[in-house]
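If you scroll down you'll find the structure; I have some questions about it.
Left out: one protein chain. Kept in place: all the others.
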Amino acid sequence: MNTEYEKIERNTLIRERVRKGIIYTCLTIWAILVLFPFYWMLLTSIKGYSAYNGEYIPKFYTLSPTLENYSQAFTAVSLGKYLLNTVIFTLATTALMIVVITLAAFAFARLQFRGKNLVFALFLSLMMIPNELVVITNFVTVTNLNMRNTFLGLILPSITSVFYIYLLKENFALIPDDLYYAAKVDGTSDLRYLRKVMIPICKPTMVTIIILKVIECWNSYVWPRLITDDANYFLVSNGIQELRENGMGRENIPLMMAAVVAISLPLIVLFIIFRKKIMAGVARGGTKG
Amino acid sequence: MDNNNRKAWLYLLPAFLFLGVFMIYPLVDVFIYSFEEGYNFASQSYFGTGGYNYSYVLHDTYFLQALKNTFILVIITVPLSTGLALLISLGLSSIKPLRDLYQTVFFLPYVTNTLAVGMVFMVLFKKTAYSDGLVNLLITKLGGTSVDFINGPYWAKMMVMCIYTVWIVMPFKILILTSALASVNPLYYNAAKVDGTSKFRIFYKITLPMISPMIFYLVITGFIGAFKAYADEVAIFGTDLNAAKMNTIVGYVYDMLYGDSGGYPSFGAAAAIILFAIVLTITVINLLVSRKHVTYA
Partner (left out) sequence: MKVVLEHLTKRFPSRNKKSNEEVIAANDLTFEIPDGKLIGLLGPSGCGKSTTLNMISGLLKPTEGKIFFGEDDVTDLPAEHRGVGLVFQSYALYPHLTVRQNITFPLENLKGDKKLTKEQMAEKALEAAKLVQIDQLMDRKPSELSGGQQQRVAIARALVKMPKVLLLDEPLSNLDARLRLQTREELRRIQRETGITTIFVTHDQEEAMSISDSIVVMKDGLVHQIGKPQEVYDNPVNLFVAKFLGTPPINVFQGSVRGKDIYIGEEKVLETNSLQLSNDSDVVVAVRPEGFLLDENGPLTLNLDRVEVMGRDISVVSTHPDCENASIRSIIDSDNEVNTDSKTVRFSLKPKKMHIFNKETGERIPFTVK
């Protein structure tokens, strides 16, 4: 028997256990750091106003949970209105964008026309343009069109995305040409081919794009803030900001946290349902760009 | 063929229409604005053409403060978040049980409204008349003295800012790095193991070079993203970032359009172009550096 081997075996075993222990500890610490703000917002949102302000040392639990803050958030503050606005904005923007980018991606991927390569190259170079550079003129344009404080003004500038057209075009291009010619021979129109063949095949990519766009819309803050100053058109981000700076949330932290929970919840629920799809989509979208 | 041409353009029309109005035209326009000296939105007038806007912006203390803030934010958060994300991803990819759960939890901040969660951070760090806040409680427990992180000294505010920024950018980086790590063929690890390679050496000599394109990608996008920081700042310090001395370049651009300064798009345009120039320069430098150090195998 080789005692040196036994020593190595024992050491390896111990080292492996220590390593695993350290890894799990670190991951758990990070998980707590990630989850804690969520816990805290949930906890604070169910503490009563006076109970919260009475705690000089914040408590990590509450014995008298209340939903009062939530009802107040929807009555005293028009959180319901903000949520509805955001839903309308998100759905309209995403739906319109999907139509626009699908048509464009189809043209680039499937149709032949003069100057296609040049146009596409110019098109791709637009991806480098940061939003911050064009937002100034867009602000002026929308103001001049008298579209401030309207849904149109909110929606129009975000209907196209060069990146998503590119993503979809790449995906469309993977579909073999034969399918297209077979459909042509059968007398299928281009639009029907797009609808019946290309879109179903590329559904995963379309879903990815929709998910990413929905997240983006739900969280958008800068443009809505520039373009709306009428609370009737506030989206959740602006609503919550307004609430915090000028509204009741200034002192009433539990109320503000209730609002925060209410506007965070839809996306979190969406995420929990489509967890795998969303993570795969973000990874794919992220690594292609 | 001609028919086909027309049809293709028809498909492209909506996209081009929107891009033309909201991207290409503004792109040209922003340069024009930036040279129309002192253009005021309310009076629709300017007093000449030239480089005055740039010089104004570069001498504006608010802009210089914003520039400083942005650079500090970039320099601290990009390496910190990338390094941390790499460590966490390495940890994630070397465990099996509970891996899915951890991954899901770590991704959560990605799908939350920055404004909303930012406020939770504010509450955690804020010191009010009623309470020192949770973080200060912790600091005093550990024997330190409490600090007002939201309305207090500059370094404290900057610290909260960096912490929140890292917290918010981590999910994306962890996700990208874990998938990069998963794409390394396990064969290489087996080969290295049989050759008696230590864990650290495997990481340094094999894993790192193989995922270097992804790390590089994250660094570049991280730089670009951090240079454009704005909403996170608003979430924590409120919309009046100049007063809080926490403004960023993007915040400066927007403030020029709106609010207190009353609408000077030409100053905003000059600032936006300066930002674009900075980002472009840094990206190019990054690309040059990466040529030497990144392995594209």
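When the chains are written out, they are named A and B in that same order, and each has its own residue count from 1.
Following the convention adopted for this analysis, a residue touches a chain if its C-beta (ideal position, glycine included) is under 8 Å from a C-beta of that chain, and two chains touch if they have at least 3 such contacts.
Computed from a predicted model, the values in this text were never measured in an experiment.
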Candidate in contact with the missing chain, chosen from B:P14, B:G152, B:P209 or B:G238: B:P209
Touching the absent chain when the full complex is considered, from B:I95, B:L138 or B:A191: B:A191
Missing-partner contacts on chain A, residue numbers: 1-2, 5, 8-9, 12
Where the missing chain touches chain B, by residue: 185, 187-188, 190-198, 201, 205-206, 209-210, 295, 297
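The rule is simple: only the chains that are shown with their structure count from here on.
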Residue ranges of chain B touching chain A (in the complex, touch as defined): 4-5, 7-9, 11-12, 14-16, 18-19, 21-27, 29-30, 33, 41, 87-88, 91-92, 94-95, 98, 102-117, 119-121, 123-124, 130-134, 137, 167, 170, 172, 175-176, 179-180, 199, 214, 217, 221, 224, 228, 230-231, 234-235, 238-239, 250, 253-254, 257-258, 265, 268-269, 272-273, 275-276, 279
Residue numbers on chain A that touch chain B, as the complex places them: 19-20, 23-24, 26-27, 30-31, 33-35, 37-38, 40-41, 44, 53-58, 99-101, 103-104, 106-108, 111-114, 116, 119, 126, 129-130, 132-141, 156-157, 159-160, 162, 165, 190, 215, 218-219, 221-222, 225-226, 236-237, 240-241, 244-245, 253, 256-257, 259-260, 263-264, 267-268, 270-271, 275, 278-279, 282-283, 286-287, 289
